[in-house]
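Shown here: the complex without one of its protein chains, the others still in place.
Coming up: chain A.
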């Protein structure tokens, strides 16, 4: 666990998210499917799903 501003996060989850994020970005660079705003939404969704998952 890691603490940021008194909030604890699961580092393993964060690292998983990080890898997922890079692969999402790679995929999108290739396909041009999503614009920046859509990508921000997708990343937020991925974070929320991972953070909620216990």
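Here is the rule we use: contacts are C-beta pairs under 8 Å (C-beta built on N, C-alpha and C of every residue); 3 or more make two chains touch, one makes a residue touch a chain; residues count from 1.
In this section, contacts and distances are computed from a predicted model.
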item: Options "Nuclease SbcCD subunit C", "Serine/threonine-protein kinase RsbT", "Cbb3-type cytochrome c oxidase subunit I" or "2Fe-2S iron-sulfur cluster binding domain-containing protein": UniProt name of the undisplayed chain; value: "Nuclease SbcCD subunit C"
item: Positions on chain A where the hidden chain makes contact; value: 2, 4-7, 9, 11, 13-15, 17-18, 21-23, 25-26, 28-30, 32, 35-37, 39-40, 43-44, 47-48, 50-51
